[in-house]
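The other protein chains are all here in position, but one chain of the complex has been omitted.
Here the chain labels run A and B in written order, and each chain numbers its own residues starting at 1.
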Amino acid sequence: MLMDNIESILRSALGDAIVSVEEHNGQVAIEVMRDRITDVCRFLKEKLEFNYLSDLCGGDMLNFEDPSGRKAYLAIEHEHRPDRIPSTQRFMVIYQLTSFKNKQRLTLRVKVEGDNPVCPSVTSIYPAANWSEREAFDMFGINFEGHPDMRRIYMPEEFEYYPLRKDFPLMGIPGSIPLPRK
Amino acid sequence: MAVNRSDGNEGFITTKVDALFNWSLKNSLWPMPLGISCCAIEMMAFAGPRFDVARFGAEVFRFSPRQSDLLIVAGTVTYKMAKVVRKIYDQMPDPKWVISMGVCVSSGGMYRSYSVVQGIDQFVPVDVYVAGCPPRPESLLKALMVIQEKIKSGGKAIADPEHQKVLME
Partner (left out) sequence: MTAQQEERKSRGTLPGNVSQILKALEDRDTHVILEDPLENYMILNMGPQHPATHGVLRLLVKLEGETVVECVPEIGYLHRGYEKIAESCSYLEFIPHTDRLDYISPLANNVAYTLAVEKIAGVEAPPRAQFIRVISAELARISSHLMAIGSMAMDVGAMTVFLWSFREREKLYDIFDLYTGVRFTTNYTRIGGLAQDMDETAIHAIREFVDAFPGHLDEMGRMLNKNRIFLDRTVGVGAISAQDAVQIGFSGPNIRACGIDYDLRTFSPYLVYDQLSFDVVTEKDGDCFARYMVRMREMKESLKIVKQALDKMPSGPVKADLPKKVLPQKDRIYTKMEELIHDFVIVNDGVNPAPGDAYVAIEGSKGELGFYIMSNGSGLPWRLKIRAPSFYNLQALPILLKGQMISDIVAVIGSLDPIMGEADK
């Protein structure tokens, strides 16, 4: 079956672009080096027939190992604590690929650094990623290189923060978007 | 429209004319449906054949604010949409009334988050608040009837500029 051999196929074709392959809850997830994501996607689309991008999302892994949430709560109160996870792995971009012909799904993960997050864009291979990458930029601040139209999609253009980051409070920053006068 | 006599009472003819005006006003309120999200579906049902709003004289759902006098804000108002709601409210001619339909508009509802305005009365004066998520069409009919009562008893709309000046003082 394709899924059993996928690790060997990918490692033989793409070598060091693949960091790890794991299977979880019946789904295969492959972690890919950030700079090689376009090569991996092109290979998957052309050779292995994963022709449909179901979803693309970003994720913020700040204090992920702490299920009690205590460290995250403290991080909001006291900013810039140095004992958080290293910023080279803070953000993650997750791709869900689907193959119509083989009736299979695949998950790709890319780790992006935290200080100035940049990731290559896959819109040239999967045009469906267009608005999803804009959403990841709007919510997390991850810049996608090569995207034709990198601007905010949900929040107003003048909004200065990135809402889904773990250090942005749920109720927002008062005064960040002005209300009309009564 | 009233003539102030020297003793402060209005004359017989002017009260009758007032009553006639109010009667015709309350039986032909033309709503401007600002349907934004889920409450808009209940508002469409409220205008549909089962909970008929045409029997109240309000079936002319003009989608242009310049031709309507009742603004029904139905659906969650976000900060990005707030400017648009205010603009539509400003475009309506006097006298105008505002119904805020649903809990999202009245107080933010179940969305305590960074992008939802916690209550539209921060920037638009509201006459009637309707609770419910979404309110059943019968609740909205009751709100319409409350506004009709208000007009009949001669109360001023909250949106009236004269009334606003009184409230601000």
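Quick notes
By our rule, a residue touches a chain if its C-beta (ideal position, glycine included) is under 8 Å from a C-beta of that chain, and two chains touch if they have at least 3 such contacts.
Because the structure is a prediction, the values reported are computed rather than measured.
Among A:Ser54, A:Gln89, A:Asn143 or A:Ser176, only A:Ser54 touches the chain that is left out of the view. From the set A:Thr38, A:Gln96, A:Asn143 or A:Ser176, the residue in touch with the chain omitted from the display is A:Gln96, counting the whole complex. Residues 24-25, 27, 29, 51-55, 57, 59-60, 64-69, 94, 96, 100, 103, 105, 107, 126-128, 130-132, 139, 152-156, 163-164, 168, 170 of chain A touch the missing chain (whole complex, contact as defined above). Where chain B meets the omitted chain, the residues involved are 34-38, 40-42, 44-45, 48-50, 63, 75-76, 78, 80-81, 84, 88, 110-116, 133-134, 136.
Just so we're on the same page, only the chains that are shown with their structure count from here on.
In the complex of the two chains, the chain A residues touching chain B come out as 154-156, 163, 168-173, 176-177, 179-182. Here chain B touches chain A in the complex through residues 79-80, 82-83, 86, 112-115, 117, 122-125, going by the rule given at the top.
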